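My questions will all concern the structure given below.
The complex appears here minus one protein chain, its other protein chains still in place.
Entry: chain A
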């Protein structure tokens, strides 16, 4: 249907074309006729940085202030710097409980998505069989179904029919299911791009298709698997609606914890900032560590 054609152009090759997003060492194309950055450009860049990071930094700094400081001068800096808000959050049990839940659910989601996605993408990419394109289409059409549409029946299915209501698996499995279409759409062309000769050589050497999958394809598809893994992890880590409906009390994830804390202690702005800041850190660190993967994944998914 609509988005079906996108995937065929995805395979930008295992992780080579995104290597140049740093400022230095770019291809010669950079210096060419393009206007060099003048003062104005840097000024605009500075404004953009300020607007982009401002709210985040304000929250980080707000965590080092007291509510009295915030009330007296909302736009000021911490004076004196207080560690108390952060200490309270870090020594309280709930933050760590939520963090563990978030990690567990994100890890399960990622593993299930990547393993099932790779397995399904393999025959869809490399086996010649009759209903292959139709089978692929089933997943592609899945791209069109937002989780929101199915959320109420999903809630009933998980809580009543499967009794997975307040569990890690109850959130992770549907998240993985909804992540599968994008995963397969990204992985299939990736697996297709692996040269035919490798497969022939492996078969001449006496390997079965399964051995080929295990020994040759899996290692070669690592970059693609990491991309979809990162997407699944980030998606799960940031998810709100499904956890909101399914998880209670001790089982909540960090986004739920942040939202709860914010409504419960809405007047304790400094405390909210501290809690929110600490909840941001894992995602930000993860992003910084795997930035190139996320970026190339997103670019790959949209490159037309």
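The criterion applied here is as follows: contacts are C-beta pairs under 8 Å (C-beta built on N, C-alpha and C of every residue); 3 or more make two chains touch, one makes a residue touch a chain; residues count from 1.
Simple rule for what comes next: contacts and distances are computed from a predicted model.
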item: Chain not displayed: protein name in its UniProt record ("histidine kinase", "Cytochrome c oxidase subunit 2", "Carbohydrate ABC transporter membrane protein 1 (CUT1 family)" or "Electron transfer flavoprotein subunit beta"); value: "Carbohydrate ABC transporter membrane protein 1 (CUT1 family)"
item: Absent-chain contact - pick from A:70, A:103 or A:226; value: A:70
item: Chain not shown: contacting residue from A:156, A:201 or A:218; value: A:156
item: Chain A residues touching the omitted chain (full complex); value: 1-3, 5-6, 8-9, 17, 20-24, 29-37, 41-42, 44-45, 48-49, 51-53, 55-56, 58-59, 62, 70-71, 73-75, 112, 115-117, 119-120, 122-124, 127-129, 132-133, 135, 138-139, 142, 144-146, 148-157, 173-174, 176-178, 180-181, 184, 192, 196, 209-210, 234, 237-241, 244-245, 255-256, 258-259, 262, 269, 272-273, 276, 279-280, 283-284, 287-288, 291, 294-295, 298-299, 302-304
